[in-house]
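Every protein chain except one is present and positioned as in the full complex.
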Amino acid sequence: MSWIVRMIVVLPALAALAGLLARRQRLLAAGIAIGTSAYVAVLAFIQWVAPARTADIESIGHLSTGSLQVPLHLLSDRLSGLVALVVAVVVLAIQVFTAWYLRDDPRYGQFAATVSLFASGMLLLVQASDLVLILVGWEIMGWCSWLLIGHDSERPEARRAAYKAFVVTRVADIGMVVGLVALAVRAGSTDLITVLTASGHDTALTVGLVGVIIGVAGKSGLIPFHDWLPDAMEGPTPASALIHAATMVAAGSYVIARLFSLYASHDGARTLLAVLASATMVYAALLAFAQTDLKRMLAYSTLSQIAIMLSALAAAPRDIGFAPAMSHLVGHAFFKALLFLGAGWLSVLAGATALAALRGRLHGRGALRWSMALGLAALAGVPPLIGFFTKDTVIDAALEGATSGGGARAWLVVIALFVTVVLTAAYCARAWLLLDTPLATTEPRAGTDDLAMSAHPTTAVHPTTTEPVAEEEIAVVTAADTADDAEVERVHAHGHAPITLAAALSVAVLAATTVFGTLLLTSLSGAIHVGLFTALLSVLLVVGAAYAVWTLSDRGRRDVADRVPGHVRDAAVRGFGADTAYVGVGRAVTAVARLVVALDRDVVDAYPRATVVAARGLGQAGERSHRGVPSLSLLALLAGVVVIAVLGVTAWR
Amino acid sequence: MIHLQLPAVLAALLAGIGVYGVLARRNAVLILIGVELILNAANLLLVTAGSRPGVPFAAGPVLTLFVITIAAAEITVALAVVLVLFRTTGAIDLTAVPDLTDEPEPAPAPGLEPAPHPAPELDLRGEVRS
Amino acid sequence: MRVSVDAAVLWPALLPIAGLVLVLVADLVAPRLRRAPYAIAGLASLATVLATVPGLAQGGGSTRSTFCLTTTGGASGGISADLPQTCLWQADALTSTLQLAAALAAAVCVALAWPGATRQRPADATTEPVEAVLLLAALTGTVVVAASRDVGTWLIALELATLPVIVLVALSGRRSAVAGATQLLVTSLVSFALLVLGVALWFAATGSPFLTPDAALSSGRAQGVGWFGSAPLGSAATTAATTSATVVAWPSVSGAVLSLGVVLLLAGVGFKLSLVPFHAWTPTAYSGASTPVAAFLATVSKVAALAALLVVLRAVAALGTPALISIGVLAALSMTLGNLMALLQDDVVRLLAWSTVAQAGWVVMPLVSVSALGIGASATYLLAYVIGTLVAFAVVAVTLRERADGRTLTAYDGLWHRKPWRAGALVLALTSLAGLPPGIIGLVGKVVALRPVVAEGWVWLAVIAAVNAVIGVAVYLRWLRGVITAPDRSAAAGAAAGAAAGAAAGAPAGEGAADVERRRVAVAGLVLAAAVLVVVSVQPDLVLRLLG
């Protein structure tokens, strides 16, 4: 059993190495990537069907680090089995899809290898029974995300987006590292079980839990760290699918789930989590509604959905535990992967990802159309799709928490959840209407409108665009247009290559999982727990929202978001200037850095230079005084004699 | 036995005068005289100390003789140098002797070969070859 | 009272004198032989080197003594074991090592000063014997002062080591030489006066003409010899016996008088060591004198001065004197001023002169603890300094044989690429002066010199020394910087190389066989010195075991 667990982690890493070596031969690289991920999926399936509940699988052996215990064990239980399986499946689908999507990209090999490495990082985190291993997986994913997002490094937007993503998450990781260190210190060991069972030392506990929340907020894009995620759409669509669906972004909730028993006993930390999560889910859903670009809309929806998972962890009572959050993680993994791959497929067909350019493109494309329909429906939470069950499980758990003395924290979450349900349904409906309603020839204006609308931000380039890049890594590119460029370039590269069967199949499989994926969740106790009341309520809300959108957009002939006032919408498209705020921070740090350099040159280094000058000065003074005037030397002589005579006589005894 | 202090005091006086002479005078000869005064102070001290009972081998007077002898040698050399100085600079004002190394250093240092006629130009000619 | 004379012990002193006489005789017989005096002088020096070997071979504790006086101290007559002796000549390992160093340095200086082609001017005929005689006389003084144990010999020997050098400097009659000689003269006169005054005070305080621990002790006792106490010769025991009988006026004075005397002696020797503030003559004299004489001043004279100082301090050490703060101050001043000034010099001889001042500070620094440890350390550092300086001067002299601008720093640009071996010697010399590997001996010297200071717990002095080590390194690296620069690297170096080429091209024209021979001999001297430097750098213990 344990070798399976190890293999699941090690194989993708080896695949990454092999793929890197074989990056020149496309077919070989693709074979390695797909083959390995398929094999890993099989292994994960075995682990899932026959999970051995063990938490002491040797990985690389116990580290001898003096007083600190670092066993570096792996674990295997139902949760890890489930998540590992989901991750493996999603990764497999993505690898298959990528093989077609990036067929003509000279860097396909590197990309596939990076995806494998990324997968191994996530799988390591999933199966880690040791804080250090969790951190390792965590950071590896961050690094790979930098590589993936910056894949098209010709485009400054991609470079910048990648840089932004890594730096923002890394800043948040300050909290993660400090938190994990604090927890490890508290337990005197980094072993997960020991950490969970350790007792006392409340300050360390608080620091640890809050720190981890900060770290999670970074990677999972909670406010205020959320803004890197939409920009991450600069990456190729499969990368977005990977990052958003099952891995990096969702990893945070998995980590907190692992530490749930600690959080359950600590109200302060959970309150913080609840506030962040609630704010983020609503805010992100609102922004998603206003987006003019499909991928960015999906990105904001991801933010909102992840916040939902975290809110479950923040509100669920101890006895229910983390199951609801994890089930939503699984569900979200499936439908979000589906949506992204579908979006990628669609963008290849349309040569763009701007909603305006995609209008009606779904019409009459059977498989793709149904897949997107299923995906959006699952996202919106339409029964009997997986999204419906998982979301309602979360709501139900939150209600449980609220009624069983969760107090304001839980109620906040519940309210936020219901609001989010409405908003989610609304933007899903909008997206569907835009994508599916064919452009009526009667009114061409709408289309041009949207084109103008989507094109508008392009013109409004941020002043800092002209910043020297070598100075600050801040060359702000506006949101909506650039992903477009990416697709355009890609399509030129592709020349409308017809999708391969395998790629289409991978999309279809994911579509199927949105329907039957619920069955997987039965393996996790309490993963599906839908109360009648909440179910009815949410269904009603969903339907109502969808109907409202349908009417407001008079049967989908116009973009309902146009009803939002223009300037508000622009601001929303730009994420309400969050990016500007980041730039401001970057500026501040750079200013400090300049100050430091100036100090280094003019103050710290001044002393050595001053010494040299002083030495020369003294020397010259001496030189002048020694210009052969014996009488002076004689005076010095007398002085010397007297001085040392006095000294000698006095200091003799 | 107090009387033996008087020579000591006298010696101190002599030494002081001598030091003053060395410091205050610029003329070479006067400086030499100053040095002589110090030496004589020392001699007086030696003789006095030597005259105490129990001092072996009449060390006081003997040492005094030593000192006088060495002083003679010193003065000989001194006068020789002063003579050369006079021939070179035309004065025996010691404090006026500048540090002459700033003049163009004549070509390769000539081992120990002297220039018995220390007129510079001659000397220069002598040095330039080799 | 008997005096025992053991000539075998006196060879180191006798050989130079013999050489001196030989030179005079040779000059009398064959005044035209220009190289004979130098040959004799060189041989005499080398013979002296050999003569010191038995003194070294006997190793640590024992001493080879002669001129031992045994007095009929009252009752019994005749020499008997229990009655104490006072020997006027005591050569132990340390003394012999100093003598060896002096003789070796003298030999090298002779090689460097090897005479050139015959001159037409008849007056020249007389100069070589004079120089040879003076060299040997100074060497004799140095050898003797190291072993002397009574004030008379001490004074005479010290002046014998000093006076000839003044003449040597003056001899090369250039104006700068005269200036240097004058400076040297004035200072040495004054120092002589101070020395005599110091000797007088010593004698007055101890009542003993001996520079021995017993003598020092005889005043060291609180109730010891005052002005009017009888100062018996010989051991402290008898001192106590007799002084207890006689009436002692102002017993406390003698201590102060003794200390004043020692301090005056220190001041007097400070001139010859060119410690600040008694240093003013140094740069002028060095740059005035010809290079070999400067080398002699920088090595043999320094050995003489330190040997003299050590004689006094070894006597005083018996008092268990606490550290002499005056020495500490002198050391700190000397190294600081010397290094700072050396940092500015573009004339290598002046640079070496100022570095001598700085190194003198390092030499006396260990003496802050007047103890066997400090004395040994001081001697060790002196040897490291002497050998390093000797090689440096030798390189300068050899270079001067080739190019007119041999005294300027730029003359050495690119030396590493033009004359690798000579440059290697220079690097080794300067690094050992700076106290950096590969000049291990200098590094060890630094360690040794700092130990007594630390033992006395003088942090401030140690820190000043550390800072000065840095400035010193800067001084010598300033020279080396050009040496290792490839000629094509900097325009300046290129120009210098060009000039050198010009000079070299010019030189051979007028360069006769005699000049070739001159350079050969000088190079031989360089090789000898460098070889010694290499050996002691590889195995510093050779030096240390003699002095430890």
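Per-chain numbering from 1; labels A, B and C assigned in written order.
Rule of thumb we're sticking to: a contact is a pair of C-beta atoms (placed from the backbone, for glycine too) under 8 Å apart; a residue touches a chain by one contact, two chains touch by 3 or more.
Going forward, contacts and distances are computed from a predicted model.
Novice: Between "Hydrogenase-4 component E", "ABC transporter permease", "NADH-quinone oxidoreductase subunit M" or "Heme exporter protein B", choose the name on the UniProt record of the chain that's been left out.
Specialist: "NADH-quinone oxidoreductase subunit M"
Novice: Check the whole complex and report which displayed chains the hidden chain contacts.
Specialist: Visible chains that the missing one touches: A, C.
Novice: So which of A:46, A:63 or A:193 would be touching the chain we can't see?
Specialist: Counting the whole complex, the residue in contact with the absent chain is A:63.
Novice: Give the residue, chosen from C:411, C:450 or C:522, that touches the chain omitted from the document.
Specialist: Of all options in C:411, C:450 or C:522, contact with the hidden chain holds for C:450.
Novice: So which of A:31, A:156 or A:383 would be touching the chain we can't see?
Specialist: A:156
Novice: Considering the entire assembly, which residues of chain C contact the chain that has been omitted?
Specialist: Those residues of chain C that touch the unshown chain are 416-417, 420, 424, 427, 431, 436-438, 440, 443-444, 446-448, 450-451, 454-455, 459, 462-463, 465-467, 469-470, 473-474, 477, 481, 484-486, 488-490, 540-541, 544-545, 547-548.
Novice: By the contact definition given up top, give the residues of chain A that touch the hidden chain.
Specialist: Against the missing chain, chain A presents residues 20, 60-68, 132, 135-140, 143, 146, 150, 153-157, 159, 162-163, 166-167, 170-171, 173-174, 177-178, 181-182, 184-185, 465-471, 473, 475, 589-590, 592-594, 596-597, 600, 604-605, 608.
The criterion applied here is as follows: only the chains that are shown with their structure count from here on.
Novice: How big is the gap, in whole Å, between where the Cα atoms of chain B centre and where those of chain C centre?
Specialist: 21
Novice: Taking each residue of chain B in turn, which ones touch at least two of the other chains?
Specialist: Only 22, 94, 97-100 qualify.
Novice: When you check chain A against every other chain, which residues touch at least two of them?
Specialist: Chain A, residues with two or more chain partners: 626, 628, 630, 634.
Novice: Spell out the part of chain C that touches chain A in their complex, as residue ranges.
Specialist: My answer: residues 179, 182-183, 186-187, 190, 194, 255-256, 259-260, 262-264, 266-267, 270, 276-278, 280-281, 283-284, 321-322, 324-326, 329-330, 337, 340-341, 343-344, 471, 474.
Novice: What residues on chain C touch chain B, complex-wise?
Specialist: Touching chain B from chain C are residues 71, 112-117, 119, 121, 123-124, 127-128, 131, 151-152, 155-156, 159, 163, 166-168, 170-176, 178-179, 181-183, 185-186, 188-190, 192-194, 196-197, 199-201, 203-204, 207-209, 227-233, 242, 246, 249, 283-284, 287-288, 290-293, 347, 350, 397, 400-401, 403-404, 406-407, 507, 510-511, 515, 518.
Novice: Spell out the part of chain A that touches chain C in their complex, as residue ranges.
Specialist: Spelled out, the residues of chain A in touch with chain C are 615-616, 618-620, 622-623, 626, 628, 630, 632-634, 636-637, 639-641, 643-645, 647-649, 651-653.
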